[in-house]
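Only one protein chain is missing; all other protein chains are in place.
A, B and C are the chain letters, set down in written order, and residue numbers restart from 1 in every chain.
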Amino acid sequence: MKVSERLKKDAQDIWDDIINHPFILELYRGTLPEEKFRNYILQDYNYLIGSIRNFSILASKAEKVETMREILKIAWLEATGEFEGYIDFINQMGISPKKAKQTQLSMEGISYVNFLLSTSSLKSIQEGITAVLPCYWTYYEIANFHRDKIDVNENKFYRQWASYYLHNDYKEVVQKLRDLTDNICKGFPYERLKEIFITSSRYELMFWESVY
Amino acid sequence: MKVSERLKKDAQDIWDDIINHPFILELYRGTLPEEKFRNYILQDYNYLIGSIRNFSILASKAEKVETMREILKIAWLEATGEFEGYIDFINQMGISPKKAKQTQLSMEGISYVNFLLSTSSLKSIQEGITAVLPCYWTYYEIANFHRDKIDVNENKFYRQWASYYLHNDYKEVVQKLRDLTDNICKGFPYERLKEIFITSSRYELMFWESVY
Amino acid sequence: MKVSERLKKDAQDIWDDIINHPFILELYRGTLPEEKFRNYILQDYNYLIGSIRNFSILASKAEKVETMREILKIAWLEATGEFEGYIDFINQMGISPKKAKQTQLSMEGISYVNFLLSTSSLKSIQEGITAVLPCYWTYYEIANFHRDKIDVNENKFYRQWASYYLHNDYKEVVQKLRDLTDNICKGFPYERLKEIFITSSRYELMFWESVY
Partner (left out) sequence: MKVSERLKKDAQDIWDDIINHPFILELYRGTLPEEKFRNYILQDYNYLIGSIRNFSILASKAEKVETMREILKIAWLEATGEFEGYIDFINQMGISPKKAKQTQLSMEGISYVNFLLSTSSLKSIQEGITAVLPCYWTYYEIANFHRDKIDVNENKFYRQWASYYLHNDYKEVVQKLRDLTDNICKGFPYERLKEIFITSSRYELMFWESVY
């Protein structure tokens, strides 16, 4: 079994709780109060900024130039397409850019981002990449699991948001991250990766909990 | 007003909640179930390891050699006296060193430690020192506020634990950290320090909450 | 006077030595033995890899998201256009990609790159940006000073190489780096920036010396 598959299997309980979290269920059913969604979007926008910062550190830790360029590409995609897409989406929802900027991360968000940043800064690149995997991957799993509900969702913002994570572009990034993990983590002590992966998965769950 | 005093004043609400936290009150009254105390000690022991790591990073970020040596001294005191004191204390309580080592930090503990580590790694030394101040300082404030209760506390472990934070040695480390903050933070944008100090204070409160 | 101008003025002696270095003079006159140029190209290709790594670290240290995105853009341009342009150029010169990859940096190259990396990792972003400025900026100054010699240069590789640093794209990156320096270094202790800028300028000179 590939490292990434084994990690997912070991975190399956937490991932099930994420995929079936009431915030997710209500969002996909279209019954989530929009106020909660707005708060989530503002939190996630600020998380994204931390994530770009984190991929920059990860790029600098790559041993091979090819790996460095691959990770830098993800950082760059986040800093352009994803970041600007977020700004657009926030605009469409009628939230001012100023408000988005002034929003502070919740303690859960701060905790998650700083876990990523310190793992990337102080530990190996194998552990750093493993830490970012649950975020990207669970979003794809969520979107895929609930895909039938998207078209019948009456809230256009929810439809738009949910569609993003089914695009081929997004799927490719997730696959690239998995491949990267599988490539560079071969032979790396599995228990250390597992601890990181479980912790990140818990932060994902905590993040959903915090915006509900 | 000195920077450290201003920071304390701005976090006073959170500090009041810490000083009067039920865990603290029951501990000083001697009514805290010992099981909770044991759990706290094991968590705090693992937090200490993260804190030594953090002071090592901070030492490396000091601009002046005098500051580097001062911070390294704190790291060294933590890694020897405080660390070995903890091992002794854990032994006296009948907890095996193996159990202490195998204990994993709670999500709250992980979050707090990684906030310290990433602040020290990625931000300025001014912000890094500000982040560690609430931990040391609130312990002194707690001990000082509840000092009358120590002698009448019927639990000898609680008496021993509480006395530690009233020793002159401990008081001096707190004073040294405050002086260091006041010296190096002169002229540094206050709002950035305040955000860090408030966040660390919140983590202190969360930590007490998590062991209660 | 802007910070960047003041820095350049304080390093003018070293910059004059760079602009009039025999390697540069012979290259622009077309009299440089091609063997020396090939060695330079292989060294510079490996320096570039270190530089991409360095900009990744710098991006992660930016306080504001706008600054982070600007620096990431430079890292990304280096990792794509500049890097691939180098691979092409090396191919055209008949050097195999394998050879380029196996080339090790000289002690001067290692020293320069590690000075950049440790400045970015351990010091402020102001000092980190100041450290990369001489490399970009002197290349523009060299190209501009010797521009008349390019068209009459009989070596097509030398013409191609020299033209690169006169493109508007290149000029814009230099200007962006200068603007960035001027913006974020306002109010930062000048002497610390000067020391970094002089050291980097000396490394530039040493680098030319090492390939001559």
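One rule holds in what follows: a contact is a pair of C-beta atoms (placed from the backbone, for glycine too) under 8 Å apart; a residue touches a chain by one contact, two chains touch by 3 or more.
Just so it is clear, the structure is predicted and the values come from calculations on it, not from any experiment.
Colleague: Using the touch definition from the header, name the shown chains in contact with the chain that isn't displayed.
Modeller: Those shown chains that the absent chain touches are A, B, C.
Colleague: Based on the whole complex, identify which of A:L25, A:I95, A:L122 or A:L166 touches the chain you can't see.
Modeller: That would be A:L122, which touches the missing chain.
Colleague: Any idea which of C:R6, C:K176 or C:R202 touches the chain not displayed?
Modeller: C:R202
Colleague: Would you mind spotting which of C:L25, C:A100 or C:L122 touches the chain that isn't drawn?
Modeller: Among C:L25, C:A100 or C:L122, only C:L122 touches the chain that is not shown.
Colleague: Taking the full complex into account, find the residue in B:L27, B:I41 or B:A75 that is in contact with the omitted chain.
Modeller: B:A75
Colleague: Under the stated touch rule, tell me which residues of chain B contact the chain that is not displayed.
Modeller: Contact residues on chain B toward the absent chain are 49, 52-54, 56-57, 59-60, 62, 65, 68-69, 72-73, 75-76, 79-80, 83.
Colleague: Spell out, residue by residue, where the missing chain touches chain A.
Modeller: 60-61, 122, 124
Colleague: Considering the whole complex rather than only what is displayed, give the residues of chain C touching the chain that is not shown.
Modeller: Interface residues of chain C facing the absent chain: 53, 107, 110-111, 114-115, 117-119, 121-122, 199, 202-203, 206.
The criterion applied here is as follows: only the chains that are shown with their structure count from here on.
Colleague: Compute the distance, rounded to whole Å, between the mean C-alpha positions of chain B and chain C.
Modeller: Centre-to-centre distance between chain B and chain C: 45 Å.
Colleague: In whole angstrom, how far does the Cα centroid of chain A sit from the Cα centroid of chain C?
Modeller: Here the centre of chain C sits 35 Å away from the centre of chain A.
Colleague: Give the residues of chain C that touch two or more other chains, as numbers and ranges in rising order.
Modeller: Only 60 qualify.
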